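These notes are about the structure you will find just below.
Of the protein chains in this complex, one is absent; all others appear in place.
Presenting chain A:
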Amino acid sequence: MYRRDRPLLLRSCPAALYNNLCVLPLPASGLAQFALVHGSNCELLSAVPSGLPLSQRLLHAKEGAGLNLPLITQAYWCVLPFRVLLVLTSQRGIQIYESDGSVMVYWHALDSSDAPPAQALFARGIAASGHYICVGTWSGRVLVFDVPAKGPNIMLSEELNEHRVPVTDIAAEPAQGQDCVADVVTADDSGLLCVWKSGPEFKLLTRISGFGIPCPSVQLWQGSVAAGFGDGQIRIFEASSGALHVQINAHARSISALDLAPEAGKLLSGAEDSFVHIWKLSRNPDSGCIEVEHCHAECVTDTLVCGARFCDPKGSSFAVTGYDLSEILRYSCV
């Protein structure tokens, strides 16, 4: 059972975008950093469990040409082997900061030359695998950046051209060391999922076709892909084969965020129907298939949930953001 803790007050309300909350647990016990986006701003704050914010910072998407301030689409902390970087995606491009947002170390402008006139330009979907950062774009192209252990010398190393419509989300999982283990999954507006093995050259392992329903959020856990869809369903696939193992009629509106607590195999889903659910994933010892059990339902009254994340790898606490809601709601196990 989870109980609501003291909320964290925000300076601005989160925008109604997919995955609009990122949590970075800090080494000090119980301390965590939160990032969310609102218009052309990204708000960062760190807080202790009592709910008192320790520091707050606003970042702006001011890079790039044009007078209109670009809207930020997502903020995400990429945990790399030797460093943690904060990545912001916007209508203009990709900004990469030191994890506290103090210094911008890299800027990549979106290429608009081949865009049709009625196309909205943006980057969206961020994940880190090894020393690579993957970022999705409006065209479906996924940009892969090679990040050095320190310094600003970040290089665009590869472009993945498997998606034809805007990328929605990307997830990664540390590889288990074997060959050909899926460690990155990319999702798009048509619901197509592509499963990759990361490396100096990314290798496409599986394509799981969609049904024209967007896949706003995706997660990877022990070789399984958990995907949340616009029709409120969660589907869990075997990453290597693309076989469907579980289908959950989970929400009555579009899912806006999924998160995984890897140590406990818990899955968190938040949706526009104002509900947040927690699921327990496990592998059936006999068949090897993934099975799911419903653990907890939480109604965030009158809130269009736009972000939901676990605050620790065991999944004993989680945080939720909502459109027009000027606080981060926090829940913890009792």
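In this text, a contact is a pair of C-beta atoms (placed from the backbone, for glycine too) under 8 Å apart; a residue touches a chain by one contact, two chains touch by 3 or more; residues count from 1.
Keep in mind that, in the parts below, contacts and distances are computed from a predicted model.
J.: Refer to UniProt and select, among "Large ribosomal subunit protein uL15m", "Sperm surface protein Sp17", "Organic solute carrier partner 1" or "Dolichol-phosphate mannosyltransferase subunit 1", the name of the complex member that is left out.
T.: "Organic solute carrier partner 1"
J.: Out of A:A118, A:A149 or A:V334, which touches the unshown chain?
T.: Touches the omitted chain: A:A118.
J.: From the listed residues A:L21, A:I154, A:I248 or A:I328, report the one that touches the chain absent from this view.
T.: Considering all chains, including the one not shown, the answer is A:I248.
J.: For the chain left out of this view, which of A:P81, A:P148 or A:G212 touches it?
T.: Selected residue, touching the omitted chain: A:G212.
J.: Of the residues listed, A:D111, A:E263 or A:D324, which one is in contact with the missing chain?
T.: Per the contact definition at the top, the residue touching the missing chain is A:D324.
J.: If the missing chain were put back, which residues of chain A would it touch?
T.: 9-13, 15-17, 38-39, 60, 67-69, 71, 73, 91, 117-120, 122, 165-166, 168, 188-190, 212-214, 216, 230-233, 238, 241, 243-254, 273-275, 277, 287-294, 297-299, 301-304, 323-324, 326
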